[in-house]
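Now for chain A:
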Amino acid sequence: SDKSSTDAGSGNASSGTAGDTAGQAVATDLKYPLSQTIPTLDPHLSLGGSNATVVLNVFEGLFAFNSKYEPVPMLAESYELSADGKTYTFLLRKGVKFHNGKEMKAEDVAASLNRWKDKAARAKSSFGDSQFAVQDDYTVVLNLKNPQNDTLAQLSHVLNFAGIMPKEVIDSAAPEGVNAYIGTGPFKIVEWKKDQYVHVTKFEQYQSLKTAADGFSGKKEALVNNIYFTLATDNATRFSSFLSKDFPYVDVSLDNLPKVQNQPDVQILKNLTTDFNLVFNKKSPLFSNVKNRQAVAAVLDADQILLGIVSTPDLYRLNPSYMYKENSKFYSEAGKENYNQKNPDKAKQLLKDAGYNGQVVTLLTTKDTGNFYNATLMVKDQLEKIGVKTKIDIYDYATMLTKRADPNVWDIYVGPFTMPSTPSQLLYLNPTYGFADDAKLAELLKKSTSAIKPEEIKAANDALQQYQWEYLAAVKIGDTYSYSAVRKNLTGLTLFSGFPNLANTKLLK
Partner candidate 1 sequence: MTEIASDARVAERSTLAGSQRRLFYRRLLANKAAMAGIALIVLLAVVSLFAPWIAARDPQDVDIVKRLTPPSPGHWFGTDNFGRDVFSRVVYGTKISAEVGFAVALAVSAFGLVIGLYSAMYKWLDQLLMRFMDGLYAFPAVLLAIAIMAALGPNAGNLIVCLIVVFVPSVARVVRSAALVAREQTYIEAMRALGASHTRIVWLHIMPNTLSPLIVQGSFVFAEAIIVEAALSFLGAGIPAPTPSLGNLLSDGKMFIYNSWWMTLFPGLALMVSVLAMNLFGDGVRDLLDPHTRQARKGKSRQ
Partner candidate 2 sequence: MPNEQILLDIQALRTRFYTEAGPVAAVDGVSFHVNKGEILGVVGESGCGKSVTAQSVLRLFDERRTASYEGRISYDGRDLLGLSERQMRDIRGNDISMIFQDPLSSLNPVYTIGDQIAETIRLHRRTGKKEAYRKAVDLLRLTGIPAPERRVGEYPHQLSGGMRQRVMIAIALACEPGLLIADEPTTALDVTIQAQIMELIVSLNRKLGMSVMLITHDLGLVAEVCDRVVVMYLGQVVETADARTLFAKPRHPYTIGLMQAIPRLDGDRSKPLKAVEGSVPSLHDVPGGCRFAPRCAYADDKCRNDMPELTGLKDGTAVRCWHADHIDGMEA
Partner candidate 3 sequence: MTVSGESRPVATPLLQVNGLKTYYTAKQPNGFRKAVVKAVDDVSFRIYEGETYGLVGESGCGKSTLGKTLLRLTEPTAGEAVYRERDLFRLSRSELRTLRQELQIVFQDPFSSLNPRRTIGKTLEEPLAIHGIGTPKERTERAFGMLRTVGLPAEHYYRLPHELSGGQRQRIGLGRALIVNPKIVICDEPVSALDVIIQSQMINLMRQLQAELKLTYLFIAHDIGVVRHISDRIGVMYLGKIVEEAPVDSLFSTPLHPYTKVLLSAVPNPDPVRKKERIILQGEPPSPLDPPAGCTFHTRCPYATELCRNTPPPKREAAPDHFVACHLT
C-alpha cells in the first residue's frame, strides 16, 4: 500500500544492498534491539524470539534456509541420499573453524546433532532413535528407520536450531544447556551480560561460502566489528531509541508507523512473521467431540480475527494452508472449504447436534508476549455470537505454558506459530501439544514425511491437510506481517521471519 515499504512476501526482507555504498565511511559498532529476555543461548534449546536473533548469527548448521524455505548446504559440502531414502551421508566442508580456533570435524557434528535430536521435540519425533554417526573426519551418516523428507528442513529450522558446536562443549553440557557458546558463524560471542546485552564480534577466521547470500544461506561476511544485541523490552523505548538513532533497526507498531513512514532516511520493511492457529484441547470434555470443533471452525471469520490482531488489513493475509504459500514443497489448499467459513447457522446446528448446552469454554491466553490475547478476544467474541459461553483465562507466560500442558484446565488456545516449514514441525499435530490422539492423523503425518518423490509428497500432504481440516486438531486463521524500520545507512540487512542475518550488513556513518 505504501511505497516506502518493501513487501517481502517471501518471509524475507532486505534493506538496500551492500554494494552501492562503497567508499562511504562505515561504523564498526552496531546496536541491535532485542525485545525479550534470553533464557539461554544454547542453540539446541533456543525457542525463537530474541534467542534466534543472536544464535543464528553465531551458530551455523549443516544446512540453512534460503529465502524460499529451501535447505541449502551451509557447513555441509554436500549430501547423498540413499535410494530407499533412509540413509543420509553428509560431507562436511573442510577448514571450517570454530570460534575457539579448532577445526570442525565429523565428531563435532555427530555429537552436536545427536544432542540436538534429543533436545528438540520436533527432531525427536522425526528421527526417533536414529543416530548421526561419524564415518570419517569429514563425513557423517544418518540412518533412518523410515524415509524422512523433512530431514534437511529439520536441520535448517531456526527454532531449536541444529547448530554445530565442538564435541567437548557438547560433552560437558548440563541439562540446562551448554557451558560455552562456541559456533562457526561470522560472529563470535564476547560477552553475555544477562538481561542486558550480548556482545558479539567479527570472527576473523570465518570461512565464507562463495555462493550468493540468500536468506541465511550463501555468503556471509561480517562488515561490522562489534554487534551489541541490546535488550529493550519496552516497545516505546525501542522505538525512541530508533528515533534517537541509537538502534538502526526497530520493529514498528502500527501506532508508530506514521512517525517513520515518510522519513527520507528510513526504510520500512514488512515481514511475514507468524501464522495464527486456534488449537483445541482434544482431551477437554467439549472438544474431544469433533462436532464441537467443527462448529468452532464453522463460525470463525478469519478476516475479522486477523484484523483484531493487527488492526489493519495491510498486515495480514488469508491462508487456508498450514504452510506459507512460499513453501512450495508443502503448501496445500486441500480442505480449504472449511477455512474461514463465517457460517453461524451451521455452527449453531453443529453445536446442537453435539448436544452443547451452555458449558463454559475456557480460552487460555497470555498478555505477556505476542498477540495471543488479541486473537483470543476476537475468537471469544465470535463464539459468543453463536451462544457459546466463554471465559478467558489470562496468565503470565510461564503459567500459561504450564497450564497448557495440563489437559484439564483449558479448551481453546489461540496463538502465533513461528514459521513451520514442514508438517512435522506443526506442534499441534503432536500429541503433547493440544493432546491430538488420532491414529489416522498420525498415519497421514508419517506418510507425508516419509514420501520421497515430489508428487508423492504433494499427494500425502494434501491428504494430511484435508484430514486435518476434518479432524481439526487446530484451525488455521491466517498469516500476519509486521513492520520494521531500518535506517537507510544500515545496508544489507536480511530478515528471515523477523530474524536478522547480520552478516553482510553494513552500517554507514
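A quick word on the picks: all candidates are chains of the complex that A comes from, given by their letters.
Keep in mind that, in the parts below, a residue touches a chain if its C-beta (ideal position, glycine included) is under 8 Å from a C-beta of that chain, and two chains touch if they have at least 3 such contacts; residues count from 1.
Given the structure is predicted, the values throughout are model-derived calculations rather than measurements.
Enquirer: For chain A in this complex, identify the touching candidate from 1, 2 or 3.
Expert: 1
Enquirer: Given the complex with candidate 1, which residues does chain A contribute to the contact?
Expert: Touch residues, chain A against candidate 1: 235-236, 253-256, 258-259, 304, 307-308, 311, 366-368, 373-374, 377-378, 380-381, 392-396, 399.
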